[in-house]
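The complex is shown incomplete by one protein chain, all other protein chains being positioned as in the whole.
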Amino acid sequence: MPFPDKTTDLAAAISKIGDGARVMIGGFGVPGTPFTLIEELVRQGPRNLTIIKNDANEPGMGVDWLLQAGLVKRLITSHVGLNGNAVRMMNAGEIEVEFVAQGILAERIRTAGAGLRGFVSDIGVGTLLAEGKKRIEIDGETLLFEPALEADFALVHAATADTFGNLAYVATARNFNPLMAMAAECTIAEAEDLVPLGGLAPDAIHTPAPFVDHLVALPPELMEVYGVVKR
Amino acid sequence: MPFPDKTTDLAAAISKIGDGARVMIGGFGVPGTPFTLIEELVRQGPRNLTIIKNDANEPGMGVDWLLQAGLVKRLITSHVGLNGNAVRMMNAGEIEVEFVAQGILAERIRTAGAGLRGFVSDIGVGTLLAEGKKRIEIDGETLLFEPALEADFALVHAATADTFGNLAYVATARNFNPLMAMAAECTIAEAEDLVPLGGLAPDAIHTPAPFVDHLVALPPELMEVYGVVKR
Amino acid sequence: MSSSAKQRMLARAARDILPGMTVNLGIGLPTQVMAHVAPDCPVCLHSENGIAGVGGLTAPGREDRNLIDAGGGYILCAAGGSFFDSAVSFALVRGGRLDLTLLGAFEIAANGDLANWIIPGKFAAGVGGAIELAQKARRVGVLTTHTDKHGNPKILERCTLPLTARGCVDRIYTDMAVCDVRPDGLHLVELAEGVELAELRFATGAPLIVADGPIPRF
Partner (left out) sequence: MSSSAKQRMLARAARDILPGMTVNLGIGLPTQVMAHVAPDCPVCLHSENGIAGVGGLTAPGREDRNLIDAGGGYILCAAGGSFFDSAVSFALVRGGRLDLTLLGAFEIAANGDLANWIIPGKFAAGVGGAIELAQKARRVGVLTTHTDKHGNPKILERCTLPLTARGCVDRIYTDMAVCDVRPDGLHLVELAEGVELAELRFATGAPLIVADGPIPRF
């Protein structure tokens, strides 16, 4: 039984992303951030993007490239503390920022990926973070409804992929990547290592290929931004 | 950094399960069913159990041992079609059966494991399966609330475990096991292969050890019921 | 249903399995469709117990005790296949990543309603994964004998049994015909070899819309 080959050209994959798209971007800090896909997105320059990412990376890295290029209208994130530029743009009203508690962000993304409408939790009840959220009464207790968070595109970074689009991540570079890969209409993955079918053990695959639409193989020499951050 | 050794004696692990306990049991058909833990549960014989399992196995296997021994009060399951004995007991009123759509069952269990109260979906709207379920109005659409399904104990079967309780499953023996391992107050795992700390690659662990309370190493020679079913 | 009619039905359904699709085949007749798909057609077969990339049935004596499909048959995993838990498996179904499912039926209505899990008082072994497959696969085909064992139509104006899902069926494959569910009703798409239109109408419990001109055969 053969499987489709989903490898494609970087520019062609990213060209599908147009103005106003909602784009999820994997990664927590540097690990798992698809810098090559982001760089190409900046080069092609669609505007008014809604970006969904755990954090805003650091100045001069990843999401910050999109911010500096003025392509971002709205950022849905858990924390931007390591990017002073994002904080400045938020305070100046140059971007809208929606803060979501980190695990709730992860779960809202997963919920979209699971084809469900939302979930109900007690996280944030009685705090500022509950404001504006729909209340649900369950067994006499007032809880919060958290809607599924889906996107048009997910950009994810994998350590290894086969040509069908099965993905494996390493270490803490996994983070939001497998969740986002499930939650978007179209998932574009970049992979450091491309292997033939059967090159990944089926028990060790983190994202099954049916969730992946397009696959971009990274060059053997990665951009410096993927490396250890010198602080 | 050392970690606790969670290996324990089979009888001691199962002795924690008392009358009236809610017990999740992993497995889909034979693969992933913890037959050794079930056999010991039958031997110790707590009564009025609520059993949560995808299916009722087949006559003379696994869950059927619990049914035949009269230990089951209520069965929460997706399908019992391969066990005519379960169907007979259900029709005779000897056990209560709650049928849940398979993916909704998986998700309700996972939702408990994720510390959330429930989720909202459109699965089953307008059918018999929606009866008795709480309705939630979202953006003018009537959807169903599915409550988290938690248990006192989860009995799971792993292919490999380290002494800390990290678990790896093989092939389609994974199924409900990792979900149930997260969803119970106390998780008891049986493992075919016990390896020292570091014997499992951290990227290939399916259930992280913090979810596992007790670990029972299986003998090298497995009971015949674990083998290929001859029909 | 004659053996040749059955084979024609299976082969006809197989022709709608297109390269690149991720497909789930229900237990029973639908599972048998795979034998009619060209071996070089790139199709990913999903089974809801946690595999994408079923590589066919295992030869007797070569079974892997840990590797079954949702019907309990021992299967192979193709190179490029993956294993996952039951939550991910149904995320794939509900999340829109399943291009096609072929299911069995007790009854199908002209509006696409499907009943295939319970006959009150007679058969109620649980809904399994059917409801999510029927409601959420991007395309739902039903594979069934055109009439039940008493000769009564299984395609009706309205289902009499409790539904699996409302308005979910796109196409019906039987030993007599291929029919499509469209907003204006049930359309005849193809007629099986040797079946007359009048005979088909008699065996169908709902009005059939038939286009002008010759009816394609399969």
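Structural remarks
Lettered A, B and C in written order, each chain numbered from 1.
In the analysis below, a contact is a pair of C-beta atoms (placed from the backbone, for glycine too) under 8 Å apart; a residue touches a chain by one contact, two chains touch by 3 or more.
Note that this is a predicted model, so its numbers are computed, not measured.
The chain that is not displayed touches the following shown chains in the complete assembly: A, B.
Here one chain is not drawn; of B:A69, B:I205 or B:V229, the residue touching it is B:I205. Which of A:G103, A:P147 or A:G198 touches the hidden chain is settled by the complete complex: it is A:G103. The chain omitted from view is touched by exactly one of A:G45, A:G60, A:G81 or A:P196, namely A:G81.
By the touch definition given at the top, subunit A reaches the unshown chain through residues 28-32, 54-55, 77-82, 87, 97, 99, 101-107, 109-110, 121-129, 159, 169-179, 206, 226-229.
Across the interface with the omitted chain, subunit B contributes residues 1-4, 110, 112-116, 162-164, 166, 182-183, 197-198, 200, 202-203, 205, 208-211.
Keep in mind that, in the parts below, only the chains that are shown with their structure count from here on.
Between the CA-based centres of subunit B and subunit C the separation comes to 29 Å, rounded to the whole angstrom.
In this assembly, the C-alpha centroid of subunit A lies 35 Å from the C-alpha centroid of subunit C. One finds 32 Å separating the Cα centroids of subunit A and subunit B. Residue positions 107, 121-122, 170-171, 174 of subunit B each touch two or more of the other chains. Residue positions 51, 77, 83-84, 87, 90-91, 93-94, 136 of subunit C each touch two or more of the other chains.
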